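Here the complex is missing a single protein chain, while all its other protein chains stay put.
Right, chain A next:
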Amino acid sequence: MDRETLILKWLNNDLNDQELNAFKALDDYDDLMKLQQNLQGFKAETYNTSEEYDALNKALQNKKAQRSKSSWVNPFFRVAAILALCFGLYYYTTTLDTTVTTAMAQRTSIELPDNSSVELNAGSVLAFNKSHWKKERDVKLQGEAFFKVSKGSTFKVITSNGTVTVYGTQFNVKQRNNYFEVICYEGLVGVTYDTLETKLKPGDRFLIIDGKMIAKEKELRSKPSWINHESTFESMPYSRVIAEFERQYAVSVKLENVDATQLFTGSFTHDDINLALKSITLPLNVTYNKSNDKITIKGD
């Protein structure tokens, strides 16, 4: 057996007795033994597997704690953010004012959250807030509407001309250009105009035209006439009558040689334009000419 094989066998702890003797007989046996002995000084530090495993577990637990902060708290915040967003959107949309608009020649009736009802005349806008309804019954009005208010807290109709406060009643509010009229049909209505509140009893009428308060006689009907598809006027400037006519039939009316300031008393129906035209022209001795949506009213 040659030297290399013996040394390899020695290296691999494979020597049998006979081979060991042969190995010991090698010239470099002492040399190898010295080397072997000295090499022991280079032994790696002791490594305690179970201690190291505990240390690893500790390190992993710290990592896990860190990870859990980012891995489940984050999704939690994501969900929370989405919920907050949805809730905010829901809150925003439900607290928005509800707005009802009627176009020319259109009427609508609105049921308010507390079963109060509103009849909205043509060319008007009514806005109210459903979610605040329990706290304050406020509606904003532009145009003309008839209110039937059910019992409850103060009901307010806010217009650009003034505020109508209601104490459980039926009343009509008419707010047009420089025209503000409130008629109380039942109960009690307070009208605030220029910080001055006027209380209206049934049949009382509050009228402001061009900033001037105009006294009128008592209203005897139980409902405004427009509810029954009729517009009624008493000593009303003719221009206001024409404006109302334009609203009800969605037409434009041109006046020629007609005094728009003369007072008109009478009514016109909302259902028949020809009859209505006659109603507003005949009493004043004027003629009219109708083509499509354009109507011309001629004086003498």
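Keep in mind that, in the parts below, contacts are C-beta pairs under 8 Å (C-beta built on N, C-alpha and C of every residue); 3 or more make two chains touch, one makes a residue touch a chain; residues count from 1.
The definition used in the following text is that contacts and distances are computed from a predicted model.
Considering only "Carbohydrate ABC transporter membrane protein 1 (CUT1 family)", "Aldouronate transport system permease protein", "RNA polymerase sigma factor" or "ATP-binding cassette domain-containing protein", the record for the omitted chain gives "RNA polymerase sigma factor", by its UniProt protein name.
Checked against the full complex, the candidates A:Leu20, A:Leu35 or A:Leu282 give a single residue touching the omitted chain, namely A:Leu35.
Interface note for the absent chain: among A:Glu45, A:Glu111 or A:Asp210, the touching residue is A:Glu45.
For chain A, the list of residues touching the undisplayed chain reads 4, 7-8, 11-13, 28, 31, 34-45, 47, 49, 52-53, 55-56, 59-60, 63.
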